[in-house]
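The complex appears here minus one protein chain, its other protein chains still in place.
Naming follows writing order (A, B and C), and every chain is counted from residue 1.
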């Protein structure tokens, strides 16, 4: 089969590789029907994730059709259309029992396209298939479903639920890239009074409006503190969601929040930030971090199949699997191409 | 009357000042029966709290007897024995309605011995007396009661409740000074499996054992990470409570906690800390900060009057009010004197 | 002035009475600009609420203009346009400090038009004015604001928040009268997957659709269990809200809910219900009851002034104050007149 293979920093290829086989009795082999590229894949390609080594097939998001299952797989059947989640769960360890699948101690967590071969291929081996896939709801398109592999649960769990967005809140979202947009889409489910999107790119702010932000601030030329203050009698945002992953945006999020408010970090950080405890110690703030656990996937499946969450809105570009190199190029130049999520499908 | 008056960094005096009078109809004048000194008072004396100006009477903790009340005071009566809380609450603003009295927008919060004259005096004016004092339970000593003015609710709310200590948890308390001991005492109310006290002074660790820590680590010569790992299969503490207020101890607390754990900052910080988001972003941690709100005071009154919390255990030294300068000296040299809390009473 | 006065079961009159005066320093006298009638007022008129005695002015909902305040009122000023809440709060008792104003031990709770004279009059005395009124937001109509005096916070707090409605839930609302509609409107703030309205009157079910129910069941001729089962793989509703107040509807609510689900009772009951513990003991259900506390009024003010909650949608009929008897007649014959909420305004 063909797959997108990592060959060290800066190098990748869409090339012929052996088709995966069942290694453990709880594995499934899934034929990939639709797959996407994550910002994390770009990080890997820069060499930022040393655990990913030469020869690894990338990708941790897919919708596919089950081709084969191990003898220990009970609930997933050959022929099922399934969502392959970015998080694999052994289902039996302490963290899996608590729904913290991202912290799985039994060999799961984020492993696809990271520690084992991933989804950017014609076929993928999915460990712990019973607890790591979700059956596709009737009538939901592959494309909509694919957005539930990572981006939507990440924005919803790590941003919205960790941040405890409530009706009537003022929510500040720092960063209006795909993950910030997912946080905006998820926040709307709780009917905040205002969603304020903050970014330095007007095109992203325009997208933020489409996804549900009612106030946008270009912090290249406008003061986000003033914008938030105007909406909150000077108190600050109830919730500030960090969706970039650099120190400056995290520090901005901590400044924007009111006494008693929540700062939910979604961004993947590569270096430390400064925490201004000299002003924050007295302000009763709560800061959360998190890798997605995907415990919310069943909820998002209901909301997406009922069109209360318009998952497909993220998809800006379509490709065939054989055009994977071009898809990476378009996604990698998002500032120019306007790409949010690209979808590759088998023909 | 006589009072302990701040005269700029390094200067204070026990001197004659005018007796306070009712300024607002919700004020009470309270004759001080017992009063203590807080670590924050030492910070003020170093000049660390610029809002405190020359001429200010210090102190934000007292037990006293109501001498006079304004016409708008409904529930507090002349002759009542009351606890004067470190936090004053207007009772009507948005934050007071939510129980966040420390963040009061109506003129309260931490004001005694800070923005208005405090309790280290023969008499003190207490604004918003109905919502800023608590009637003494029958049979509770002044000394026990006094520990509920600040230290016990601070350790309990900002450390234990913010940290969400639960039965069976492993709790790490970084810093075994009075506030760390209060966090230890409060943690025991939730029956954790282990309380690990971490400090560089053996005398403080000895006190920590008395207050309920079952494991102590001198991090001047022992590795707290190893001690926590040994108790938690290498996962880390469920809750880490920071009770010092310097960057190093905060950073240690963030290292000690397990994936999914809580870091509760109690320490009063004067400078920023480094937040290692490059490792924490993926670990699902929750970090909280907070000034005490004293919403837990009614609970602590029940537990102290029933001797489930032995509040008086903090008291190491006793003085008469007229010996206030000596009391500051003893409390200021705690490392030598072993002082935890000093109590001054009127004769 | 003129007022609607109760004269024992079945008797009421719009008649001349003395204008109220300040009795306590925390009172305000409010000139009534807009007032409505509650289903509870009809219960009182039937003699169901013995605490209401001959001569009592009815009504516990109003929007008005402050004419006079006692010397102890700090935040409400003469000339302020205010919402007079159905719940009066002393602000200092244990329950008020916890936000449970409906359970006030200091002389508040539901007292207007019950234990003291109410709002169906040209003027009303409002005790504890600082903690029992809310300043009108700029640009919000009296009519919209009036819906926040009782019906909206009741549906939201006692139905939606007690029932813990979450995104993706299936919510069953038993009873589609005004309070059931308020629960439907409030539920939508949390983006449930389905809201199922259940009633025996098609006209009410039609209204339920307008308010946001996507499935309606006439349980005079259809089986609500089957309807819920079809939406939930046979499991039952996540949340069942009782909005009638008779045993049969409460029992239906307990049957409709899934294992682990919530039953939120809003209805005012006059007799016991049967609780089928022989089947419920094993089903992990949570049943809540409650008088509204109005702690959610600040949130609802934000959502209504921002038109995320269309509060005015309840108003079906308008009258002048002098037409109070006619207004009662129209509201009392709601089945014929289609009345949801009637609004009376001064000319």
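Everything below uses one rule, namely that a residue touches a chain if its C-beta (ideal position, glycine included) is under 8 Å from a C-beta of that chain, and two chains touch if they have at least 3 such contacts.
Quick caveat, the model's predicted, so the values are computed rather than measured.
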Response to the item:
Full-assembly contacts of the left-out chain, visible side only, are chains A, B, C
Discussion item. Looking at the full complex, which residue from C:43, C:115, C:283 or C:313 touches the chain that isn't shown here?
Written reply: C:283
Worksheet item: For the chain left off this view, which of C:26, C:85 or C:100 is in contact with it?
Response: C:100
Response to the item:
The listed residue (C:128, C:156, C:211 or C:250) that touches the chain absent from the view is C:250
Worksheet item: What chain A residues would touch the chain not displayed?
Response: 25-26, 71-72, 74-75, 90-92, 94, 97-99, 106, 130-131, 295, 298
Discussion item. To test your reading of the contact rule: which positions on chain C touch the chain that is missing from view?
Written reply: 95, 98, 100, 102-103, 245, 247, 250, 259-260, 265, 267-278, 280-291, 293
Worksheet entry | Residues in chain B touching the chain absent from view | 166-168, 188-191, 193-194, 298-300, 302-303, 306, 308
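Criterion: only the chains that are shown with their structure count from here on.
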Worksheet item: Centre to centre, by mean C-alpha position, how many angstrom separate chain B and chain C?
Response: 42
Discussion item. Among all residues of chain C, which ones touch two or more of the remaining chains?
Written reply: 298
